[in-house]
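First the structure, then my questions, so here it is.
Yeah, one chain of the complex is gone here, protein chain that is, but the others are all in their spots.
By written order: A, B and C. Residues from 1 in each chain.
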Amino acid sequence: MEQQDVLAVENLDIWRGERCLCRNLSFRVSSGEALQVQGQNGAGKTTLIRVLTGLGRADEGDVLWRGESLRRNGERYRASLAYLGHSNGVKLGLSPRENLTVAGALLDKPSSADIGAILDRVGLHAQADLPCGMLSMGQRRRTGLARLLLSNVRLWFLDEPLASLDVAGVKLLTEMLKAHLNGSGIVIFATHQAIELAPHPVKSVLLDSKA
Amino acid sequence: MFVWFHKLASPPFFYRFAQKLAPWLGWLSLLVILAGLYGGLWLAPPDYQQGDGFRIIYVHVPSAMLSMFAYMVMATAAAIGLIWRMKLAHAVSAAVAPLGASFTFLALITGSLWGKPMWGTYWVWDARLTSELILLFLYLGYIALNHAFEDRRTGDRASAILALVGVVNIPIIHYSVQWWNTLHQGQTIFFGPKSEMPPSMYIPLFIMILGFMLFFAAFSLKRLQVEVLQRENKSAWVRELVETT
Amino acid sequence: MRYRAIIGRDLRLAYRRRGELATPVIFFVIVTALFPLALNPDPALLRTLAPGVIWVAALLAVLIGQDRLFKTDYEDGSLELMLLSPISLEWIVLLRVFTHWLVTGLPLVILSLLLAMMLDYPMHAIGILVMSLLLGTPILSFLGAIGASLTVGLRRGFMLLPILVLPLTIPVLIFGAAAAGRAALGDHSAAPLYFLGAMLMLTVTLSPFAIAGGLRVSLES
Partner (left out) sequence: MKSWHEFITMGGYAAYVWPSYGIVLVVMLANAILPGRRQRRLLREIRRKQREEQTE
């Protein structure tokens, strides 16, 4: 019996300065589903994702996780999400292995998952102990993806996950997302390109500030 | 009563309320200040030690009181804004800060103008003047941070945190400056009202304090209207307001 | 274990960018060296000025080091991870400011021994000077971190930070310089040291909340 987890967004208004990014936005995503946030550059995809993680703040409306507002259960909410932003959250002065060790500590669980195995999976076996400053952009992105694998949480938020990934990297990402959805995870990602995740359903939200 | 407060916290209601109240308070403060000036500059007898020089007290003490009172208002509003996420509260902090800084500046200037005939120099590192100077720095830091952000709301919350840090620090600063002052100055200098002031001297002082308070209330409301307009310039009630006037 | 990893990360990064760490230390030495040049190298004068000079220089050195505290983490996104961690941000911040003090504040304290000699500060009082700096510089680090957290998202943050923080540091300066000054004259300096200790306790307990709040606000947009 898998528990059905639902992320529900209710009547969200987000303003940035003088501009309204979304008004009265509502949607639900539940276990095994993916949601794609679409929109042109500057439409506010990143802002919306940040609001959903709790980093940003909406002007009106609420985000509910398992029926609870994230304003009230911030700590439990943060324990069940992982976020890969524009910037990877990777320290260039540290190696991928060291980066993952710190990420594990910040996830507040003794990393039972083997960091070495995860690095193998994202194809950074040979670079595991080089400083990330010496790696290519794609390899840094892979280090960020490795962090998602380490996290072992329900909710994944990805902002422009395809950025700087090569063909093999995109394939790796798609496989990772599918595996996550198979394990009744939830994926919310922002990009204007399509990611094929069949047979899993991909809902979508279009941000269009002109409307 | 509570309902009334709740209503007051809604920007459109508040805006109209302030529009009506501010002029009344403004004119009333002018009357009270004029009465205080008449009492202080004309009726009150010269001080037996300081002659007519003591008359600076009628602007110095009210300014100094307001400088501290304004900081308390600012910090309280900042706390309310942070805890209950009330937008109007942040606007109150932002509106009060320039007034508080103005009065701190006045307290410093009048204090040093008073100091010249009493001490022989314009500036003495007296505990009260030094504390007042630091208070001015705190105001300037608050104002600078409040305006440093592109997004007004981020600036509001960031400077609210600074105001709270400041309010925790003010007693410590005040105490440390006093401690330092007794350490280095040795002699205490007579400064400020003596307890045995006759009524003809202290009644004008109370009137002036009242007048300054009314002035502060009137023009905080006015500034608050501006802050509210800036923050709400896209909302429906502002559109309506602009069309009807 | 998880706390060790957080401290270890900052120590490791600091070690790999040792050059950056030297900046506040060099600044401290140069500023102190400016005073004899500007005033008068008379040992008697320097001796009376030494506590104040060392304290002002240390205060400025700690503050200029504090601007970088959250900046790189803000730029590469690691700060977002700390905010999203289930570990409370206040704890993380407390650990990180303490680590930062270890690598920037502590060297200043040690170096003050050398500067004290150069300014002819009496040797019998040097223990008190070091003690005052040991108690005082962590307070400065935490206060500086409040400023750093509020200005981390601003391009001109490094210019704003001193304006915000310097007024708050005045009590530390007063008690720190007084302790060192009294000791040099052979007076009791316990009282100002107690004040510094009390202020350190207060700062360590309260400022993490302000720093964490500042970071949350700075990362909102």
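Simple rule for what comes next: a residue touches a chain if its C-beta (ideal position, glycine included) is under 8 Å from a C-beta of that chain, and two chains touch if they have at least 3 such contacts.
This one's a predicted model, so the numbers in the text were calculated from it and none came from an experiment.
One chain is not depicted; across the entire complex it touches B. Touch with the chain omitted from the figure is made, among B:Leu28, B:Ile109 or B:Ile143, by B:Ile109. Listed by residue number, the positions of chain B touching the unshown chain are 26, 41-42, 46, 51-53, 55-56, 59-60, 63, 98-99, 102, 105-106, 109-110, 113-114, 116-117, 215, 219, 222-223, 225-226, 229-230, 233, 238-239, 241-243, 245.
What we mean here is this: only the chains that are shown with their structure count from here on.
Central chain (C-alpha centroid nearest the global protein C-alpha centroid): C. Interface comparison, A-B versus A-C: the pair with the greater number of contacting C-beta pairs is A-C. Most remote chain with respect to chain C, judged by CA-atom centres, is A. Between chain B and chain C the centroid-to-centroid distance comes to 32 Å (mean Cα coordinates, whole Å).
If you average the CA atoms of chain A and of chain B, the two centres end up 48 Å from each other. The geometric centre of chain A is 37 Å away from that of chain C, both derived from CA atoms. Shared contact sites, meaning residues of chain A that touch two or more other chains, fall at 16.
Of all residues in chain B, those touching 2 or more other chains are 150-151, listed in ascending order.
On chain C, the positions that touch chain A within their shared complex are 1-6, 9, 12-13, 16-17, 75-78, 80-88, 92, 219-221.
Of all residues in chain A, only 16-18 touch chain B in the complex they form. Across the complex, chain A is touched by residues 150-151, 234 of chain B.
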